[in-house]
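Apart from one protein chain that is not included, each protein chain of the complex appears where it belongs.
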């Protein structure tokens, strides 16, 4: 009875895994076949080949796209961590007039979908001359209500006595922030970092609007280019590019999955 | 009973001192607080509140190709929208898309979360597999599914013909396009939803299950009497997050169908994008953006209210 249940459980788990993994496996297999094999509709490659990967890097500046995506996602993540943690620190530890009002204003931004502001933002970036520049892809995403909220939840867990002790012994607010609050909030910071990085890597509409130059284009837009150019002729190249583009985020997800699970819940449900 | 203290004379009357020093102290603390808040507030101001106001402003103006307001339009854009069949069509497509994706994503993810939330060997591997689609960016997911949907060589039609069906042009047929995009979206979104629900499950006090087992409850009964009620705040949160996400869908559409065929997949954000950046009708696009804002603000607001009540209830 017991083993029967366990077996059924594992069978179910494996079935689900196959379904979930299928598109990825499919893309990987296709990327390792030559064009003729793909067109013949095979599922398993007869001759394993890396020509598609070579082609992907030759036909499009895929390396450049990857670097751009990486740089943009990294800078967005870093900026978000700094901006959000500073604000969260003020909301938790500092006492000043109007603090709660500002907090509600920050939280209210969660009500506004980014898409509702995209038109004037595009015009702003144009006016600033930030189109086709990293700065235009990065800076607008630094402030993030969810980040502030998540870190505020975390900072509230730090015993207030630590702050009082710091005040008594003359440890200034900024020193306390750097030497105590940040090190004690590693889990939440990592969560926010992983989430932000995935989010930024995934960004599509905004880079589509503000870049039209290969030098700053991200890999998402690169895929789009490749797909439009290569349609029907060499799917293998597109799949190879997709496999390469998914690698960084997949690796990050594997590494940060546990932190993400723990940390997201903290911010989501009080 | 108090102690006698040594006589002393305070330098200035206390009330005067307190008022002045209190004001100084308040000013100082305000300045310090603002130093920490300024980055956030400035960015929110420039990239969120200003553009939101600007969107509202543009929505009542006619605009030129640069997006500069030319002539006051009043509510003309909104009136035109309400009379525009394609607006209603896009609203309908968006709602249908949300109905197709949200419940399915949540139910599948919940099932997966329940499957791995057992104390057995190897759960870590399955957890990683099920969460993996979160690492799929919209571009990657879209090109893979596009290929799978390919009428001639895609795996789906291959399988279909293998069991004797006739090939379907999934993304080119107005009857199937939205469903096809929805399926790809569900796959993409399972990762995050699964991860959140799993975290919710792990937050439930295990002693509740122990006590349920002692009273001899079956697995399904435990699910309904312990898991679902205790997970309901998470379920609700996940549902609203998915809903908001569905209402903002853009990337998949741009990759897979470009809003077609015959506007079958012209969901809200895609319609705004086209109106603004293809047709350069910034005023009218802004009016649509305002409608989107109102819908999403309402959904988010309801989520907050509900969550608040839940917290008190616990």
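Each chain carries a letter (A and B) given by its place in the written order, and its residues are counted from 1.
We adopt the following convention: contacts are C-beta pairs under 8 Å (C-beta built on N, C-alpha and C of every residue); 3 or more make two chains touch, one makes a residue touch a chain.
Note that contacts and distances are computed from a predicted model.
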Which of "Succinate dehydrogenase cytochrome b558 subunit", "Glycerol-3-phosphate ABC transporter ATP-binding protein", "RagB/SusD family nutrient uptake outer membrane protein" or "Phosphonate C-P lyase system protein PhnG" matches, in UniProt, the chain that is not displayed: "Glycerol-3-phosphate ABC transporter ATP-binding protein"
Omitted-chain contact residue, chosen from A:40, A:58 or A:167: A:167
Absent-chain contact - pick from A:5, A:156, A:179 or A:215: A:179
Touching residues (missing chain, whole complex) on chain A: 159, 161-162, 164-172, 175, 179-180, 183-184
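To be clear about the criterion, only the chains that are shown with their structure count from here on.
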Interchain centroid distance [CA atoms averaged], chain A/chain B, Å: 15
Residues of chain B defined as touching chain A within the complex: 26, 29-30, 32-34, 36-37, 39-44, 46-52, 54-55, 58, 66-67, 112, 115-116, 118, 120, 122, 126-148, 150, 153, 155, 158, 187, 190-191, 195-196, 198-200, 202-203, 233-234, 237, 244, 247-248, 250-251, 254-255, 269, 272-273, 276-277, 282, 285-286, 289-290, 292-293, 296-297, 300-301, 307, 311
Chain B-facing residues of chain A, complex: 6, 9-10, 12-13, 16-17, 20-21, 23-24, 26-27, 30, 38-39, 41, 43, 82-84, 86-87, 89-90, 94-99, 102, 105-106, 109-124, 139-140, 142-143, 148, 173, 198, 201-202, 204-205, 208-209, 219-224, 227, 235, 238-239, 241-242, 245-246, 249-250, 252-254, 257, 260-262, 264-265, 268-270
